[in-house]
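Please read the structure below before turning to the comments.
With one protein chain held back, the other chains of the complex are shown just where they sit.
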Amino acid sequence: MAEKRETPQLDELEKGPWPSFVTQIKRAGEKNAMADDLLGLLETSYEDKVGHWKHGGIVGVKGYGGGVIGRYTDMPEEFPNISEFHTVRVAQPSGWFYTTDMLREICDVWEERGSGLTNMHGSTGDIILLGTTTDQLQPIFDDISDRGFDLGGSGSDLRSPSCCVGPGRCEHACYDTLDMCYDLTNEYQDEIHRPMWPYKFKFKMSGCANDCVAAQARADCSIIGTWRDSIIIDQDEVKKYAADGLDIQMDVCHRCPSHCLTYDKDTQELSVNAEECTRCMHCINVMGKAIKQGKEKGATIMIGAKSTIVKSAFMSWVIVPFMKMEPPYTEFKEMMDRIWDWWDENGKTRERIGELIYRLGMGEFLRATGIPAVPQMVYRPRANPYVFWQKDEIEV
Amino acid sequence: MAEKRETPQLDELEKGPWPSFVTQIKRAGEKNAMADDLLGLLETSYEDKVGHWKHGGIVGVKGYGGGVIGRYTDMPEEFPNISEFHTVRVAQPSGWFYTTDMLREICDVWEERGSGLTNMHGSTGDIILLGTTTDQLQPIFDDISDRGFDLGGSGSDLRSPSCCVGPGRCEHACYDTLDMCYDLTNEYQDEIHRPMWPYKFKFKMSGCANDCVAAQARADCSIIGTWRDSIIIDQDEVKKYAADGLDIQMDVCHRCPSHCLTYDKDTQELSVNAEECTRCMHCINVMGKAIKQGKEKGATIMIGAKSTIVKSAFMSWVIVPFMKMEPPYTEFKEMMDRIWDWWDENGKTRERIGELIYRLGMGEFLRATGIPAVPQMVYRPRANPYVFWQKDEIEV
Amino acid sequence: MPKIDNGPPDYRKNLPPIVEQNYGKWEYHESPRPGVLKHVGPAGALYSVRCASPRLVCVDFIRDVCALADKYCGGYLRFTSRNNIEFLVSDEQNVEPLIEECEAQGLPVGGTGASISNVVHTQGWVHCHTPATDASGITKAVMDDLFEYFKRDDLPNKLRIAMACCLNMCGAAHVSDIALVGIHRTVPRMDHDAIRKGTEIPSLVACCPTAAIRPDPKNKSVTIVEERCMYCGNCYTMSPGMHIMDAKNDGVAILIGGKVSNARTAPSFSRMVIPFLPNNPPRWPEVTEAVRHIVDLWIANARRGERLGEWVERIGWERFFSLSGIPFTDKHIDDYIFSRETFRTSAAFKY
Partner (left out) sequence: MPKIDNGPPDYRKNLPPIVEQNYGKWEYHESPRPGVLKHVGPAGALYSVRCASPRLVCVDFIRDVCALADKYCGGYLRFTSRNNIEFLVSDEQNVEPLIEECEAQGLPVGGTGASISNVVHTQGWVHCHTPATDASGITKAVMDDLFEYFKRDDLPNKLRIAMACCLNMCGAAHVSDIALVGIHRTVPRMDHDAIRKGTEIPSLVACCPTAAIRPDPKNKSVTIVEERCMYCGNCYTMSPGMHIMDAKNDGVAILIGGKVSNARTAPSFSRMVIPFLPNNPPRWPEVTEAVRHIVDLWIANARRGERLGEWVERIGWERFFSLSGIPFTDKHIDDYIFSRETFRTSAAFKY
């Protein structure tokens, strides 16, 4: 290793109580020349206030169309060790549960063949192995595959599905998010590894409407756990919350969006108008020991979320208010096939499913996929009279 | 007059307690052949379920570019008396206040030279004289002009401004809607009578946020009376309402959208957190004797409303939260000149001002017209980062 | 001598003395009974007696009204924005006799306060060139049916009905508690001769909001991409050769929940609840029945003070559909420019 690099700007970011990424790069840089060059490049960016990464060319491993993202610095002469500095996406286990043995396997491969730097994890959910050279890509894949790992998605394909902690550690999970995530990932290996669509597609699974993986905001298909019957109230537990000083009237009933809860201060009993409940999770979040979800559990299927580029950010909206969600998820998968077919048929390049539905209309989407229209799909009906009447609705 | 027409369908519409338009047409038809033919044409429409009016050609009177709308039936042989059946729009007095003498003058002209049928009034506010022949148009204008009337607007011009009853009969009027309507109508005679714009433009003036002329929904520029200081509460009158059985807590405080009112049941006193009041008129509507508007009165100026065709219906939005509104309305008129200039410069054919602002952006509109941006213009700021930065905001 | 740019009559010359004296100084108003408003100012009280009119009226009707105004109001009257007549009575003694005489002449008194006032409507088959239905006829049929609610003022709040005879939705139908809208449902039948003769082709092409109309230079006419047409009829306004009226398929849609006042909640658009009912003249029974059903549901379920739309928004539109039994279809879901904002981007809803 060369003499110690001067990084006066980055050194400032080792101060303060929050754990420092600079310390991480330095630590890797002590034994890895790529990481050390990264430190130098980053210090340069901090000095001149621009990034120094160029577009990737096409890099990959045998049998895969994605999973690796090419990246090259625009200062290869100053920082030759990162003239190639590609990312490898490794599919994470459901819920990011690990044994330390598994993690060490990845660490060993990456120490040998890459920069030794990672993101635990990337925004989509994968383990991100940050920076290696082109010639190491295939050996890296071979090594991680031997150790039971696989690549995640990238490009215009199904991205690695991800899910909340679900039944693994949460009393609110209305279906098995961990299992469904694992099931779909295995079912759709081809769609994940070989880009074939107009653009990317994401699944995210949350066990309840608290939506701890932000599925509604980020996944083209968001699967949100819910129930169909009434919440269940345990009056003894209600009394305990009251005794512990919870202001049930104010903090629970008053904040309930549909005002479906009534609290009797004298008897300390809480009752629900089940029909009016929207299952938003608020009351359960506040007094979970006293209020439990109903027994008829499943999920709400929503579609369309994406980030800002280019036609604005979209949030997913309801397409199926309630679906039982049990292995092998046949009803769900059959619906997804119809949706993907329609998207594949009609989508423009780089058009997400939500943008396509917006462009062609929900009516067109529903008719093509055979999903029945229900009022739960909208906050409110259309304000214009511009209905596309279909041939069979018209007298000839 | 020919023998009595058979109108079995329309006869059904003379039954029932609501006053019948059929009776009106029949009554006119007794002495007017045009009205009688109209009855026959309408019965035909009731039989075959389509309208029988063609596009108008261009008809008019000397010196005017609008105010008359040409109309011809597509069944001139069956109904020769309405082969020409044009509409004359006559500008109404502010607030539709009339003396019976004035009304009779119009009736006399119209009985002599038209069908004898009118709309009191058209949707925009004009007196509508319904149906006459081309050769009668100039004489009609001459006659009504002699009697102190004038034509209203039509086509791509300023349409006849209209207003609520205002200070003429309402304690809520925050400015003199009747005067402003009369003032603007006189100020803009050229804009009303000689179409010169991309499309139509409407002013409507409401004295308070109850908006009794639906200005916010219908006028390109909606002028809504408001006040800048606090509502004024008369505690003696509050007590009277309480004594009369009004549930002040429920019907007033609870329904107040900003919950700025507090009622003390014991003292029967009502108090306001003036800063949080949005001046929506609810509490004043419910207990107007006890709650009065503030003293610093004026209007909120809003822009953009239009009906559904073609880019959806728009409602007006705020461009000036508060403006003093007193004759000669100089500040307002100067602003309108700048707005019209920009619209005239940038608007496409048949593009209303609201559609133009939507197309080019509020930022562009505000910069061009010199209206300062204020948070009252929006319910909430933008959710995207797509700001059009201006040259002077950028470092070169 | 006729004069150009005369301007409208000066309203100040048309104000009754009590109005002149109380002008801008009104203190409060009361509703002594349905159809009568009492406004009080320092100079005393004004009683306004409100009567329905069919909007389409003949000159003799106006003269009859004038005779009543002469007899009871010193010759002063006004009209409202909803086509009501208001007799401006300054002598309380005249109120009851005037009401009696109005009712006797077929001028029903009512429409004030928490009632159903007169319908704002368009011309329809009477005088419009793109109507999908008649406006005056439906209005008459609906108001005959709802007559009791014009005469009462104890509904949850006021209810405003508008009737527009085509998709132009003239007359504030887009912001009414209940909007009846004439709709076309089929692609325009093209009369190529008429198009060639009477039309500027580029304007015709440009006017189509969905770009369904394309130039056909060979024919000096246009073609229509049928599946893109949403039957707005804007092209018929541009060209007499684009026949949009269709006796078999034109009809009426019902939109509800609009409101224009700012009181409590922001102004809001009417929303489609019934995409189509057939044209069934002379009395459109399907339409009157549907309107009655919605009105009665509102009266039975809304809280005191709730406008129709405020009630529906409180309970949720999905609940409105389950409560009303009105079927929800793909046609209810917006697919136009601002559709996205109507999509339910929330997993919280009712059934």
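Order of writing sets the chain letters: A, B and C. Residues in each chain are counted from 1.
As a convention for this text, contacts are C-beta pairs under 8 Å (C-beta built on N, C-alpha and C of every residue); 3 or more make two chains touch, one makes a residue touch a chain.
All values reported here derive from a predicted model rather than from experimental measurement.
A.B. asks: Which listed residue (A:V68, A:L137 or A:C164) would be found touching the missing chain in the intact complex?
C.D. replies: A:C164
A.B. asks: Consider the whole complex, including the chain that is not shown, and state which of B:W18, B:F79, B:F201 or B:Y358 touches that chain.
C.D. replies: Going through B:W18, B:F79, B:F201 or B:Y358 one by one, B:Y358 is the residue touching the chain not shown.
A.B. asks: Out of A:S145, A:Q235 or A:N273, which touches the unshown chain?
C.D. replies: Final answer for the missing-chain contact: A:S145.
A.B. asks: Going by the touch rule given at the top, which residues of chain B touch the chain that is not shown?
C.D. replies: Listed in rising order, the touching residues are 209, 211, 216, 224, 226, 257-258, 275-280, 300, 302, 304, 314-318, 321, 358, 360-364, 366-367, 373-389, 393-395.
A.B. asks: Could you pull out which residues of chain A are in touch with the chain that's been left out?
C.D. replies: Counting over the whole complex, chain A touches the hidden chain at residues 9-10, 12-13, 15-25, 27-28, 35, 38, 42, 45-46, 48-56, 62-64, 71, 85, 87, 91-104, 106-108, 110-111, 116-121, 123, 125, 130-131, 141-143, 145-146, 148-150, 160, 162, 164-165, 167-171, 173, 176, 178, 181-182, 185-186, 189-190, 193, 209-214, 216-218, 224, 251, 255-257, 280-282, 285-286, 288-289, 307-313, 315, 349-350.
A.B. asks: Against the chain that's been left off, what residues of chain C make contact? List them.
C.D. replies: The list for chain C reads 262, 266-267, 338, 340-341, 345-348.
Keep in mind that, in the parts below, only the chains that are shown with their structure count from here on.
A.B. asks: Report the inter-chain centroid distance for chain A and chain B in whole angstrom, where each centroid is the mean of the CA atoms.
C.D. replies: 50
A.B. asks: Which integer distance in Å separates the CA centroid of chain A from that of chain C?
C.D. replies: Roughly 48 Å, centre to centre.
A.B. asks: Indicate the residues of chain A shared as contacts by at least two other chains.
C.D. replies: In chain A, residues 383-385 touch at least two other chains, as defined above.
A.B. asks: For chain C, which residues are shared contacts with two or more other chains?
C.D. replies: 167, 169, 174, 232, 248, 269, 336, 338
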